[in-house]
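These notes are about the structure you will find just below.
A protein chain is absent from this complex, but the other protein chains hold their places.
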Amino acid sequence: MSTVHVIGAAGFAGAQLAALLDAHPHFTLGQVTARSDVGRRVVDVAPEYRVDAVLQQFDLAGVGQGDFAAVCYPHAEAAAVVSDLVDRGVRVVDVSADHRLNDPAQYPEWYGFTHPRPDLLAEAVYGLPEINRDAIRTARVVANPGCYPMASLLAMLPMRGRLTDIVVDAKSGASGAGRTPTPDVHYSSVADSVRAYKVLSHRHTPEIAQQIGASVLFTPHMVPVDRGLLASCYARIDGDVPHADDLRQTYVDFYADHLFVEVVDEPPGMRAVQRTNFAQVCPMLDPASGRLVAFGVIDNLMKGAAGQAVQNLNLMAGVPETEGLL
Amino acid sequence: MSTVHVIGAAGFAGAQLAALLDAHPHFTLGQVTARSDVGRRVVDVAPEYRVDAVLQQFDLAGVGQGDFAAVCYPHAEAAAVVSDLVDRGVRVVDVSADHRLNDPAQYPEWYGFTHPRPDLLAEAVYGLPEINRDAIRTARVVANPGCYPMASLLAMLPMRGRLTDIVVDAKSGASGAGRTPTPDVHYSSVADSVRAYKVLSHRHTPEIAQQIGASVLFTPHMVPVDRGLLASCYARIDGDVPHADDLRQTYVDFYADHLFVEVVDEPPGMRAVQRTNFAQVCPMLDPASGRLVAFGVIDNLMKGAAGQAVQNLNLMAGVPETEGLL
Amino acid sequence: MSTVHVIGAAGFAGAQLAALLDAHPHFTLGQVTARSDVGRRVVDVAPEYRVDAVLQQFDLAGVGQGDFAAVCYPHAEAAAVVSDLVDRGVRVVDVSADHRLNDPAQYPEWYGFTHPRPDLLAEAVYGLPEINRDAIRTARVVANPGCYPMASLLAMLPMRGRLTDIVVDAKSGASGAGRTPTPDVHYSSVADSVRAYKVLSHRHTPEIAQQIGASVLFTPHMVPVDRGLLASCYARIDGDVPHADDLRQTYVDFYADHLFVEVVDEPPGMRAVQRTNFAQVCPMLDPASGRLVAFGVIDNLMKGAAGQAVQNLNLMAGVPETEGLL
Partner (left out) sequence: MSTVHVIGAAGFAGAQLAALLDAHPHFTLGQVTARSDVGRRVVDVAPEYRVDAVLQQFDLAGVGQGDFAAVCYPHAEAAAVVSDLVDRGVRVVDVSADHRLNDPAQYPEWYGFTHPRPDLLAEAVYGLPEINRDAIRTARVVANPGCYPMASLLAMLPMRGRLTDIVVDAKSGASGAGRTPTPDVHYSSVADSVRAYKVLSHRHTPEIAQQIGASVLFTPHMVPVDRGLLASCYARIDGDVPHADDLRQTYVDFYADHLFVEVVDEPPGMRAVQRTNFAQVCPMLDPASGRLVAFGVIDNLMKGAAGQAVQNLNLMAGVPETEGLL
């Protein structure tokens, strides 16, 4: 049994993560911390999770060498905690954005802060087992992917290196905006409506581009859904356009060893993956233009955040990748 | 043309009211005030209303004798403004709760403040045309009914004086909770769930009891709906239980002169009244127990707030009751 | 390992049941039958369940003595199948309504058919472990409770025998209406609206009355929710009205040995029980009238149908009651 500390468990992703770890056969919940709601139980904050652990203030002194931690703080606030934890001998999954971008220069540009530990940034492994499984196993810092990049990348990775003119039109449920009540997540704002937001400026854009190795036109939309994220991806294919059957086979082969990614025949809905760590992807070809049309759908709090964090922790701890996730 | 000032137009009810008055053939919008969002247009705050009026700070000096005003401030804050306006010769519809309860002693008990103007409270007319139409015409202060009382009372009024053991189980959309973002109106809290709240303690309880003349067990529920309020009412009938046809005829007769109340044959859904000033009521009899089962449904922002305010203003101004509402 | 046949697995409850059994450590899925969709896998019909079992036509000859079965046919159609199965030595959970009412005379009145096996009806045990746990263990036929009765009864059972003037105002998600597409479950009918239906005539009325031992005024409402059912119950208490703390203690004591019923302090929302076999109940007292106000909330497809069926099968098979349900 290994101990995992959840740093920032009052938010949606953190509470989900605490719940997954609380029921996990290999991990024990260590500190479950929050900056609000200290003294309340996780179940009081998130009644759908029957987790009795009490939210406490983070106590670095109480963290032991060889422990694991998952940091669910907002960006710019996570980096310092990750730094402290790593220096103390803790292996960390950073659920925030603070170790996702390879180039430190992108942090001032996209996130508005100077990265305090470029060395850790350089060392961090992008936590997508579908491309980095082995590196994750031994990493000290794993950068858990963003929710939009997760769905988008899974939809396109099998064709990486061959795609240009990429357009990603993504639809996310409101839980993706976090637990803080704002006018934008008021029920009367979200219900019965769809709108694009942060067009051409969303911070997940460089993350998708970095991993897919090409520039991306990314447009997120908020949809009246609680949990769920669908990325509809459009791209030109360099070189010969494959036959549709071959395209599909390329995806099936690519994901053959990746249990959490299901290649499906019909454009997938959110329903099939909600509250699971599964992603479903569906590649199609537009015969008229030779373009790829590929869909990726996930639960933004599971494969898009907490579930993926557990998958990464499983790899880091050397236990089966699906432990606690099926 | 008469001028109507809307005091507190940044909230849901106030913005809807500004929109109704902006399109009203008899009224002209005067001051459209807010304490937040000053300088923005109503349409910027509430894009579904194409109202260009700019939100300003309330300026008592700019209000003229003979004007009308509708005050949409929160309870305890409206009373002072109503007082100032009336003293200046303005006739007021108070959309807040500050003039609804006859007994000043109920204000400290239910609303936590001492009423500053018991004289105006005594003078105020409860703004339900279905019982007080004539008094509204000449009133200086009209207390616009609460949304829950409106639906509940319309469902039971034709049997007033004959009902005991009243249970009102009401279901309201999230817009009833107001525009302020709170955890309770976060999309992820409201969507796909129903819960009761303020059980046995909701402030609309004494208002319903006062108007129906009997004690009431009132339970509000929040439902995943934007606009709409359904009151399901259960009560014993004193004396002989009427035949179902006679019961229905009693309702039809009672509402014969009240265009905005439709007596329907099937339990009404919210759909039929949303974004209208109509209420639908449906009385039924439980033959086993001789009890009344009566449903009342409204749009909480229309017949339950802004629409009713316009209906009252129409009566006060001596124009047709339906003006600007059909 | 015991074999369980799921008869009627194309509907919402049946598919959920097949999924629970497919993942159950003690049970093996036997026949998974349907009258529509034969030849398709469960996952094709219900993509959220990753069940590869293929829907087949029911084959009585393929059922073995000592097997278990759960029958999810519509009422009036289940009775004959249950009869055949029992005669073959199979122990059955009837998820339909066909063995819930003690009095055969109620079937023509409420369900429009004459019960073909009054002997089995007399023998059947009402499948509510919270009152009949021991009898369920040895029953040949267990009548799985209706969804509305489940939530209503759990909310009131600790006070059974002391309640009169019972009003149950219940709110159910659309999945309770079944998988068949009808105008009433069209998205545009259900979304953003609430309405009562089958007022004073719903078939779950006599079932609630039978188990609570008193007449009940029952009003179901459809709410814009997928899965979830909330029963808000109002009743007079015979004899001395208990203190609120004592009332709560009565509930806590009553459910002390029943893990799936949680007595909570605040009126529970659907969120806390969705996709679980838990119920939450919350008893309150109206001091003004001495009436009980009690809430019961369940997932209508879990504790209200498939989850409860598994709980009953666990008892019948002598395995831990929570097996496959946590």
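Order of writing sets the labels: A, B and C. Residues in every chain begin at 1.
Throughout what follows, contacts are C-beta pairs under 8 Å (C-beta built on N, C-alpha and C of every residue); 3 or more make two chains touch, one makes a residue touch a chain.
Not measured: the values here are computed from a predicted model.
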Touch with the omitted chain, as defined above, among C:A23, C:A135 or C:V185: C:V185
Contacting the left-out chain in the complete assembly, out of A:D22, A:D226, A:E262 or A:E321: A:D226
Candidate in contact with the missing chain, chosen from A:I131, A:L259 or A:M284: A:M284
Touching residues (missing chain, whole complex) on chain A: 165, 167, 169, 171, 173, 189, 192-197, 199-200, 215, 217, 219, 221, 223-226, 228, 230, 232, 234, 267-271, 274, 284, 286-289, 291, 293, 295, 297
Where the missing chain touches chain C, by residue: 12, 174-175, 179, 181-183, 185-192, 224-226
Contacts of chain B with the absent chain, listed as residue ranges: 47-48, 50, 191-192, 268-269, 271-272, 274-275, 278
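Just so we're on the same page, only the chains that are shown with their structure count from here on.
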Core chain by centroid distance, with centroids computed from Cα atoms only: C
Separation of chain A from chain B, taking each centre as the mean of its C-alpha atoms, in whole Å: 46
Where chain A and chain C are represented by their mean Cα positions, the distance between them in whole Å: 37
Separation of mean Cα positions, chain C and chain B [Å, integer]: 39
Residues of chain A engaged with two or more neighbouring chains: 191-192
